[in-house]
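A single protein chain has been omitted; all remaining protein chains appear in their positions.
Order as written gives the chain letters A and B; numbering starts at 1 within each chain.
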Amino acid sequence: MFLMLFGLLLTGMPLAFVTLLVALIFAIGWFGPMAVPLITSRVFSFVSSFIFVSVPMFVLMAAILDRSGIARDLFDAMKLISNRVRGGVAIQTIFVAVILAAMSGIIGGEIVLLGLLALPQMLRLGYDRSLAIGVVCAGGALGTMIPPSIVLIVYGLAANVSIGDLFTASFLPGVMLAGFYVLYVLFRAYFTKGVVPDPDPEIIPLAEKIALLKGLILPLLVVTFVLGSIYGGIASVTEASAIGVGGVLLATVVRGEFTFQLLRGAAMQTLATVGMIVWIGIGASAIVGVFNLMGGIDFVSSLIIGISDEPLYVLLFMMLILFVLGMFLDWVGIALLTLPIFVPIIVELGYDPVWFGVLFCMNMQVSFLSPPFGPAAFYLKSVAPPDISLGDIFRALLPFIGLQILALAILIMFPGITGR
Amino acid sequence: QEVSLKFQSSDPSGDPNYQLYKEWADGVSEETGGKVSIELLPVGAVVDFQETLDAVGAGILDGHVTDTSYFAGKDAAFGLIANPVGAWSDPQQMLKFFNEGGGKELMNDLVEPYGTHFFGGTTPGLEAFVSKVPIEGVDDLQGLKLRAPAGLVQNIFAAAGASPVNLPTSEVFTALDKGVVDAADYSVFHVNQAQGLNKIAPHPVFPGFHSMPLIEFSMNKQKWDALPEDVQTTLEESVVELAQHQNAALADKNAKAVEEAKAQGATVHDWSDEERAKFRKIAIGEWEKQAAASENAQKVYDTLTAYLEKEGLLKAQ
């Protein structure tokens, strides 16, 4: 089954249809045509699950955010704290990325935004090209590491653990990863000659300072409302996601940016995004159903558990599988194919599934950057100057992948960072 | 020649009730002398919990162990027979109805057209009522702000004079704690206790007087009919036994939890038979409305009220 899955995948057939086709072939081959409704039944159940409503909400929120000037103002405001150190603009970019990440749960919009705002400025100021590219891609990818996060939401659904707990547990690790990026930038800035330009502390007049600070108000309000309503236990994650949409929309109205075109464009992008995400989920769900009826989950589980008596090795083996899959597959496919098998094993081994969720999320950070299938690189390529090739981008990302793996290793060694 | 069957449960694999049903499934092979073996799968393993009736009928699954009210969208009768809110004060009353009082025949009138056969039922138990204020009877429900899931439960509490609010299960604790509601329909006593509800709402009513869901054991009708008669009897008996076992285990856990709650300062309230009958009368008014939804629902209503009448459960002195 898995061989057929990977064989078909390599033909370039869309993932969603590969999984549906494999489910169909096995349903008919193993049980006969009468078993096919099992697949459509799972499709129906999958799309009508309430918690999945939060997925289009977070996507819509990010799509609106991308189309407004909120992020640009945020970037300008961050100038206030960054123009005194070496590598200031790169650090400023990471700070902005963290705040954007706390507002939105996906990565594409953030990378494109930073690619449009921060990359040209860094290149103009004479920053090392690789460092600038890496900061934008890795910083933008933080969108799914710092809550809210669509990756954690999908994990929570697949693993049947509280999404609120996942958000709480991933906050510090996300900030820690961002901290690593900042330290790396500082290290390069102070120890490698010519990587960044000398700081040029321009004197910003007080009036302008206040104007810039205003740019922080709306984003911070949105963050406060969304995260506040989740952590404060007032609203469910789904409702909080709707609050996020309302908040961002209100912000565009306040700023005089709201137009019907803006909303329509954002909604159409959302439809296309969730169409892809949900259909991959549909396909994976279909395969899992057929596989369970065949008694297959037990089989693969026993294979993985059989790797070693030492739980740590089993865990590391899973991390390796996730890493390898991350080179070739989008994170949604990885989540929905592996989690129904991995999570029960994790629980059986006595590990905390929420902590494993954070590990999974960190691993998906790597998957955004790792070649040959690296969505973060693809996004940056779509807005970068033409002389920057995909190869350049992937090379620039290697040290950042190293930092992500370091963060993953630290999370495995010190689970306490997740608060669990 | 062993017949191996795949059943799907409506509980997740971590649920203690699932563990009990799993033990039952694992024991079937031995009890039938190796003629039948049953593999129990957790909720959602093959199809969603609301889809198992169709899947068992179509032969995709061989059977299911499920809360019958999940099929209320297909026929209101399923909602009424699965949880006639207020009908039972004790699991034994309900089990007696299904085993001897015509309940089994009624269930089969409902499910056999869907291609499944009902061969036994159990219940995870009578839910205990969670409250911050002392509730000694129906009169105390007047104006009480309480959480109840949408549907029959909510309608009945409204008819009794309370103001029910629909909140997701996950929000019950905070809502009680912050005083958004003063009482809640939640779960059986020991679960309420374990989740700390009796601490923030120290006036539980136990035994409860409202919800007690039916868990049905059914399988594909063709496959059932193909089984030898002695195997059918064994399967039926095994579920009766399981129900008693489950009940005893629950009573045990509840008793311990009651002691624990009392030690924490909770006052456990028990309604008199008169008050229970009063609540049941109000409930029946709502069942009547439910009965109008379909012919089968009317049949459930008629059979159930006749049975309660015969057993003397409707007398309010």
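Definition applied: a contact is a pair of C-beta atoms (placed from the backbone, for glycine too) under 8 Å apart; a residue touches a chain by one contact, two chains touch by 3 or more.
The criterion applied here is as follows: contacts and distances are computed from a predicted model.
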Quiz item: What is the missing chain called in its UniProt entry, if the choices are "cytochrome-c oxidase", "TRAP transporter small permease protein", "Succinate dehydrogenase flavoprotein subunit" or "Putative electron transport protein YccM"?
Solution: "TRAP transporter small permease protein"
Self-check item: Among A:T270, A:T338 or A:Q404, the residue in touch with the chain that has been omitted
Solution: A:T270
Practice problem: Can you list, in ascending order, the subunit B residues touching the missing chain? | Solution: 50, 54, 57-58, 69-75, 78-79, 113-115, 150-152, 154-155, 165-167, 294
Practice problem: Would you write out the residues of subunit A that touch the absent chain, in ascending order? | Solution: 9-17, 20-21, 24, 36-37, 39-41, 43-44, 47-50, 52-53, 56-57, 59-60, 63, 66-69, 106-109, 112-113, 116, 234-235, 238-239, 241-243, 245-246, 257, 259, 261-265, 267-280, 282, 328-333, 372-373, 375, 378-379, 381-383, 390
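Everything that follows uses one rule, which is that only the chains that are shown with their structure count from here on.
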Quiz item: For subunit A and subunit B, what's the span in angstrom between their mean Cα positions?
Solution: 42
Exercise. Name, in rising order, each residue of subunit A that touches subunit B in their complex.
Key: 31, 34-35, 37-38, 41-42, 44-45, 160, 162, 233, 236, 289, 292-293, 295, 297, 344, 347
Quiz item: In the complex of these two chains, what residues of subunit B are touching subunit A?
Solution: 6, 12-14, 39, 41, 44-48, 50-51, 54-55, 58-61, 168, 170-171, 174
